[in-house]
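One chain of protein is taken out of this complex; the other chains stay put.
Should a chain be cited, it is by its letter among A, B and C, assigned in written order, with residues numbered from 1 in that chain.
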């Protein structure tokens, strides 16, 4: 059983009259977790910014296999201490799935080492995510592309390190492209960035999008028991096997 | 003309009776800068930890093409503000060459996103750096390997993201290997990690080692004028070229 | 001085009443070579399928730094012997720039190891090549994208190994995307695939496209004297530096 935690800053959805409150009345995290709990082999819970320690205590992270991250308007409110804690867990083997505007979260930027900046326009355009990796577990069950009828647009240049595998590239009606699905390894942990999803469009109610997220949870789960001991610098020298000449 | 700055924490060399003071009486930075100033097309200066702003003011970084970094015992004393400033310059296009124990510097770790930990043993062993990339400008003029008669040993697993190009792998007498030359791109900037060099061995007096450093300075210099404007997130949406359907 | 050879199968342009004959009366190769001869530091010549040895004798390849390749309707007529010869030269250090329908040439497929297949539609659509690598020498002088008013469309999934650097991604009016600029290293040689150009559209008369090709020629030129000796398997064992225990 893979233990997933869906983290959401959960602010837009609580704003009176915000469209997000209509699309995701219980929050984006609830919608995603509910879907994942219907997937064989996955147990999903949630955590949000306004909980103590943002819902991400040491004890909880220690038993989390995959963390999903959605944030947008409150990246600056996430405490540096919790970010460092999540980062250590990723380097120790926990999978991390960063969604949409999470590209600008502290945790994603600290793992990438770059600005993670991009261009954008929220005009409800058609998006097509082209499947560049039909061999990859993340695209299992998909055809040549996913089409999202109306979405916020994200545009290159997306300032990220070259992905290890480029899974999706988006086409937007208005003339832009974007690397919408990218994987990296950091320490012992797998990282997947997935673009779709905005608080103002019902993207997480679309079946193909949720199917990719479920595939990614399975892919990002550690294949071995995460071992933090491998992440520390040695305090004592290694013994040589051969005498010095 | 490439403007290079060699940064050194410059502490070991000032310790009374430390072997470093004998090998590098004016500091490691002085030895490296002096060599680089003998290379056509390179102008090298130095900066050290105990100077105001560690010698790395905004104004100075703005005219630096390539920064070299050596640190060991005082990583924690480097101010977060200066680290952030250097990081921004790298993402804007400045080259960065990280030497030896600089693997554990704040700037390198923040650009890699990983722990950058490794194994080590300082027993004066023979090291051979095998040249895996004879096509690469960094290895110009080298043969199949560089041999260093006595060196500190560094061992895998080196916790770094997969290098874009793996240039050197070291063999050590005592039984270990290490990825000793690695390149990455971060934002618009080139990053090169180069293992050789320890304050207790005269490695920066060895010609082949210095030749690699000079090659790396030329390679890491921005091929275009560094343009910071590309690194910021857009504040306003992009105009579409096609009407929304 | 970089010695470039522009190779073209040169068949469409000789077909009576073919639109290619009007756009490129002397052949695509002549148009490209003429442009390159106006670039500082580049000397360009041409070679075509119907010349003896396709214009690519051993002697000529030996003094070629960068080969550009355009083919479409006659890939099968290129002799396996000449392909093997070109491949050996690339692995020894010669740069190779593969243009447009050259994706399906024997030489490109043999260096990639994959099918190099893709989707296509020739309907004169608008194309935008987004610049994903503003730091890279190949994009020097470009802005955020190049726009081509009318072009043949190429679509993902493009069956290639993950590029070492992804330089351009194209957006097409009709709903597709394509990895239009990709780099790889093979042996000691640099390889660049560049999508634009079709015999039925005047793409090689567009300044930005030609500027990229000129940049690529400079980038792909060997940084060292190409050394074929490094490409052969050793016939005799290496001498050990340490006695066997």
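By definition in this document, a residue touches a chain if its C-beta (ideal position, glycine included) is under 8 Å from a C-beta of that chain, and two chains touch if they have at least 3 such contacts.
The shown structure was predicted, so the numbers you read here are calculated from the model rather than taken from an experiment.
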{"item": "Given A:136, A:157 or A:179, the one touching the chain that is not displayed", "value": "A:136"}
{"item": "From B:69, B:171, B:192 or B:219, residue that would touch the chain that is not displayed", "value": "B:171"}
{"item": "Given C:53, C:147, C:164 or C:208, the one touching the chain that is not displayed", "value": "C:164"}
{"item": "Missing-chain contacts mapped onto chain B", "value": "128, 130-132, 134, 144, 155-158, 162, 164-166, 169-172, 175-177, 179, 242, 245"}
{"item": "Touching residues (missing chain, whole complex) on chain A", "value": "93, 128, 134-137, 140, 164-165, 173, 185, 187-190, 222-224, 227, 230, 241-242"}
{"item": "On chain C, residues whose C-beta touches the chain left out of the figure", "value": "91, 104, 110-115, 117-126, 153, 155, 157, 159, 161-162, 164, 173-176, 184-187, 230-234, 237-242, 244-245"}
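Note that only the chains that are shown with their structure count from here on.
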{"item": "Distance from chain B to chain A - Cα centre to Cα centre, in angstrom", "value": "31"}
{"item": "Junction residues of chain A, two or more chains touched", "value": "155, 157, 162, 164, 175-176, 242, 245"}
